[in-house]
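One protein chain omitted, others in place.
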Amino acid sequence: MYDHEITLRVRYGETDRMGYVYYGNYAEYLEVGRVEALRALGFPYKRLEDEGVLLPVHELWLRYHAPAYYDDELVLRTTITALPTARIQFSYALRSSSGALLTEATTTLVFVDRSTGRPMRAPQELLNALGPFFSP
Amino acid sequence: MYDHEITLRVRYGETDRMGYVYYGNYAEYLEVGRVEALRALGFPYKRLEDEGVLLPVHELWLRYHAPAYYDDELVLRTTITALPTARIQFSYALRSSSGALLTEATTTLVFVDRSTGRPMRAPQELLNALGPFFSP
Amino acid sequence: MYDHEITLRVRYGETDRMGYVYYGNYAEYLEVGRVEALRALGFPYKRLEDEGVLLPVHELWLRYHAPAYYDDELVLRTTITALPTARIQFSYALRSSSGALLTEATTTLVFVDRSTGRPMRAPQELLNALGPFFSP
Partner (left out) sequence: MYDHEITLRVRYGETDRMGYVYYGNYAEYLEVGRVEALRALGFPYKRLEDEGVLLPVHELWLRYHAPAYYDDELVLRTTITALPTARIQFSYALRSSSGALLTEATTTLVFVDRSTGRPMRAPQELLNALGPFFSP
């Protein structure tokens, strides 16, 4: 298991007239969480794309337990629970600064070869980086 | 069962550098779908809020089968599959203009009394409007 | 002079906790306005890009006279005030359904040859389409 934590500050434009962070904007928080998790592994997502690997999202699930508000500092924990195959799954827990669970989420992304547009296996380099976290 | 269909045109700002509609932006499409479904029932969502009923999203699930692209005209079908209780569930199918299924989704929203901040049952007026679609 | 009018419905996710449309979201409305103005000329913006012409925004100016609110139906008038050269300027007036002026704006966009990344003159085809509106 590999996990990584970041903090995020809620922007004004991310709130809606209910005063909550708009439910669709959490997807961008999750994106930042998984991008920084990969960067911390020595594996910037941008490099993946530069090397011809796209990683579109195949499935998104979000459960909203409590709202986040403007200017809140949020703590987002991103977890890779299994070695990627042709897919990679991330789980997320978003908490308030006091530790209350606000949102849980999972995303499944698929590796796509940009030159062919077809699914592919996870790059070996990524498997190597993740390997130590999944040793028996 | 009650369903309703709208068309949506993809905006430039909704795409990302992959050339696809960014995965988080579908949440806004779903919002438009359910708002228009309620309006067609004679029940504008804004009126709900004006009458002190909030309807935050509790759960979101999305599966992305194929990307949507800039300037595509999309057809979004929104379905209410059961009479609401303290919650209301919407299912969605987003298709290209040629009929290909691009995205499936569900959302669960909860009725909240704005004055108390507590969950409440669906307003009777909404149940009345939906009743005929769920007659035995 | 060439102008074109569209209506837009404010989405929930476009509002902020003040209850207004977030000031940054007007840029997307303007994009829709100019895209539809070009389409009505027989000149879809997407076709421009498909033919290798990019049209990035070089300058944006917006004045907010009065807020727009959730679910408002807005009327956006987009005007091309001069024949394009290496640039094209659009002016916009956004009004409420009752005719009140909410927002004025201008954008200047530049024609860029995608293959070279360099500025270029407006495509002749676009000049031909606009010509009749600027005859002496």
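Going in written order, the chains are labelled A, B and C, and every chain counts its residues from 1.
Just so it is clear, a contact is a pair of C-beta atoms (placed from the backbone, for glycine too) under 8 Å apart; a residue touches a chain by one contact, two chains touch by 3 or more.
This structure is a prediction, so every number in the text was calculated from the model and none was measured.
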Legend entry - Sole contact to the chain not displayed, among B:D3, B:D16, B:E49 or B:E104: B:D16
Legend entry - Options C:I6, C:L41, C:L54 or C:V75, residue touching the unrepresented chain: C:L54
Legend entry - Contacts of subunit B with the absent chain, listed as residue ranges: 12-13, 15-19, 22, 24-25, 69-70
Inset, instruction - May I ask you to list the residues on subunit A that touch the chain which is not drawn? - result: 9, 11-13, 27-28, 31-32, 35, 44-46, 49, 70-71
Legend entry - Touching residues on subunit C - with respect to the absent chain: 18, 20, 22-28, 31, 54, 56-64, 67
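Everything that follows uses one rule, which is that only the chains that are shown with their structure count from here on.
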Inset, instruction - Taking all residue numbers used at the subunit B/subunit C interface, answer same if over half belong to both copies and different if under half do. - result: same
Inset, instruction - Compute the distance, rounded to whole Å, between the mean C-alpha positions of subunit A and subunit B. - result: 24
Inset, instruction - Just give me the whole-number Å value for how far the CA centre of subunit B lies from that of subunit C. - result: 28
Legend entry - Residue list for subunit A, restricted to those that touch at least two other chains: 18, 22, 24-25
